[in-house]
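The complex appears here without one of its protein chains, the remainder shown in place.
Note that the chains take the letters A and B in the order they are written out, and that residue 1 is the start of every chain.
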Amino acid sequence: MADRNDTRASTDLQQLVLAPAHGWENQRRREFMYGLWPALIVLVVVTLLPTIYLFVTSLTPLNPTLPGSETDFSDPLQNYVALIQDGRVQESVWIQVQLSFWTVGFQLLAGLAVAVLLNSRSRFLEAVRTMFLIPMVLPPIVVAIIWKVLYTPDISPFHLFLNAIGHPMGAMITSPDYALWSIIIADVWEWFPFTMLMLLAALQMLPEEPLEAALIDGAGAWQKFMYVVLPLLRPAILVAGLFRLIDSMKAFPLIYILTQGGPGSVTNVTNWYSFMQAFNFSYLGFASAITVVMVLATFLLAWLIIRTVGMEVDVE
Amino acid sequence: MSDQMSKDPSGKRIVTRRAFLGAVTALGAAAIAAGCQTPAAAPTTAPKPAATTAPAATQAPKPAATTAPAPSAAAAATQAPTQAGAAKKLAGVSLNGALFQHPYSDQIKALTPEFEALTGAKVNIDVNVFANYNQKMDLELSTKGSAYDFANITFIYTSKWIGAGWFTDLEPYIADPNKTPKEWNADDFAPAAMQALRGKDGHRFAMPHECGGQLMAAARGDLVEKAGLQMPKTFDEMIKVFDAVQDKDGVKAFVEDNLHHWESIGYIQGYGGSILKNPPDNLTPVLDTPEVAQGAGFYANLLKKYCPDGVLSYTDTQAMEAQLQGRANFRTQSLAWLSPIADPAKSKCATTVKYAVFPSGPKGAFPQINSHGAGIPIGSKNKDAAWEWIKWAYSPEMIKRLSIELKYSTICRLSVVNTPEYKKMMTLNGQDVASLYANLLGQKPAYMAYRTVVPFPQIGAAINKAVSAIATGQATPEAAMKTANQEAAADIKKAGFKIDI
Partner (left out) sequence: MSSSAVAKQSSKARRRAWTRPLGYAAVILLIIVVMFPFLWLLIMSFKPDELIAAWPPVLFFQPTLEHYAALFGGQYQRSFTNSTIVGVTTTVLSLLFGVPASYTLSRSRIRGQGPIALWILATRMAPPIAFTIPFFLVYQRLDWLDTLHGLVIVYLTFNLSLVIWMMRTFFDSIPRVLEEAALIDGASVWGTFLRVILPLSAPGLAATAIFTFLFSWNDFFYALILTRTKSMTAPVAVVNFMTYEGWEWGNIAAGGTMVMLPVVIFSLLVRNYLVRGLTAGAVKG
């Protein structure tokens, strides 16, 4: 791949300055490549090689308690077979689907609602917009701690309030009915600013003409929003949704701090299951297989993003 | 020692307690070598700039005598020769230890500055709650890393950690008279406690600080009496008593921590259920029997019906707090977590607590018995120094001091258990708990063999999940235990064992 790049690369600059000597062109190209090579090498070392290693590991029964398991390729597909047979993997995927569906859905709704509310030029709203960003910029672990406080009956202001008015409520994070929702609520709080920010930018980019046309037609505010604004926002909604979808598969700190996958397996998403298998029960080979599948899914979604919206979306 | 000086935000130099203790180390060691009884540096002493304290102390060698907890004279005397030698050896050595949160860990951690003062070593101890500790330590040990020089071996991991060669064989240390004086008496530890801490060859890999056998304690025994009942002896009586005392005085009848695979087994076995077919030879899980479902269902029902809200996520400490605060009444757990209820300094229920043996089911009583100890991870780079700490923390003098002075109950040194002082101390709220404990120490129950197999942590996780699924009504006992059995079987196979399924 490298050689091909080298020989066929041509710079825009060359086209601009016209009629360069051949040697000069080559030299320029080489110079540019000096800048790219170190980074590519580092990227290969820190991302490509580990991914290959992960795949190789997934073909072994690697387990630190079993000597020699690291190089045991006698049954390379055993982890993948076990994975298909393991009801917990399927269950965890289903839980992930629910978690992703509700978090992304609510984040888009809340993000859109707040974006519409804030979409007007005023110094007050500009200042306020910054405050809305805070949940998103907090370290994820602090977000988890904040919600641990809010979900712990002994000290949570919500629970104390409910107790005071005589309607005590059970702890959400230990209830099978609400544990997943407790994660969803915290995740929506943390990330709706992201969708808000993207949709707000898109709203401010909207072309004038269709909106004016709608006004002339006498469309009501709601109709205008539904039939004119929303379709125009579609690409931005799609991009924001896809990004949140990918990130929703990584909601680790919330689950680590709030529920540890429980109660039972109510919040045992695939990422958590893989973590437990690898680093609590020493099934590194098996966990690698789960992770390989997860990486493939991520790759697919990333490809989808690039295909749908191109490499770069300009929502400015 | 300059690295022990830390800067506070204003940039002013402050001296930490550790720095202070480090500074008096040389003094302490010298004094001991001279054979005089130097009071150990008192943790309560206000930190002073080391530079000014040290010379002053040399001239007046009793700086903190009045505030220091009386140090054991015997300890100083018997350990003087070894410690004096060790003092030179350990100066500048930095030890890292890891313990799981437990009444013992809290106390020994608080006393460790004395070890630092005696030997010159710098000791950092990380303490984590049990589940968290197991997770972290399993990961660390699997790398054979050198992060920790001494660490707890916890019961369910004994086979895995010792069997995989992740801990250091202690026999050479015990046998070498230069490393361990005869008076230290390694054979003094109760056989019941030592059993799980030995490798297949019978070698010892850790020294125990707890022989945990399940007993029963009612923080509010008075409520039972008020209802005209006695402490329950059987599962049926438990339900009768719990129904009678539930929510009386706003107290829940029962409380447990979230380690269901420890708490529930006594009930499962009480109904005649087993976990594995024939451990350690045949690890086929047998959790899908009606007896197991009955026992798990019984226990889950206790959690569901009689416990404070959120009990399913309670840690050991949180469950103990519930009893100390009088928010919950009964708990069936190891004595270490139950004896603090009788301590008026910590507990609101010191005068109402009642103790009893673990209740019987239709098939008999199966109190779970375990032991936890401390050993040296194989990757440690300071094994000799780590042994010095273990020797200090588990010496006859220290164990005696922990139990008699600091009211730590579940000690394993028979020479201390058999003293009148221990008996007196373990007379809790007028009841003879010492003999209940001594009785447990004498047992080596075969029914515990399921627990010390290599893949138990995974089996335990499956049981945990099942019990919590039953307690929250997500599944019937039968369905939940059947799933648990499938999961356990898959995991046992994945760990490289041949089973019948």
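Heads up, the rule we're going with is that contacts are C-beta pairs under 8 Å (C-beta built on N, C-alpha and C of every residue); 3 or more make two chains touch, one makes a residue touch a chain.
Please read these numbers as outputs of a predicted model, since none were measured by experiment.
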item: Interface partners of the hidden chain - shown chains only, full complex considered; value: A, B
item: Touch list for chain A against the chain that is not drawn; value: 1, 4-5, 8-13, 16-17, 28-29, 31-36, 38-40, 42-43, 46-51, 53-54, 57, 62, 114, 117-118, 120-122, 124-125, 128, 130-142, 145-150, 154-155, 157, 160-161, 163-164, 189, 194, 197-198, 201, 204-205, 208, 211, 239, 243, 246-247, 249-250, 252-253, 256-257, 271, 274-275, 278-279, 284, 287-288, 291-292, 294-295, 298-299, 301-303, 305-306, 311-316
item: Touching residues on chain B - with respect to the absent chain; value: 6, 8-9, 14, 16, 96, 101, 124, 126-129, 132, 136, 139-140, 143-148, 317-318
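The definition used in the following text is that only the chains that are shown with their structure count from here on.
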item: Approximate Å spacing (C-alpha centroids) for the pair chain A, chain B; value: 41
item: List of chain A residues in touch with chain B within their complex; value: 61, 63-66, 69, 82, 85-88, 152-153, 168, 170-171, 173-176, 262-266, 276, 279-283, 286
item: Chain B residues touching chain A - in the complex, by the definition given at the top; value: 134-135, 138-139, 142-143, 160, 163-164, 309-313, 454, 457-458, 461, 465-466, 468-469, 471-475, 483, 486-487, 490-491, 494-496
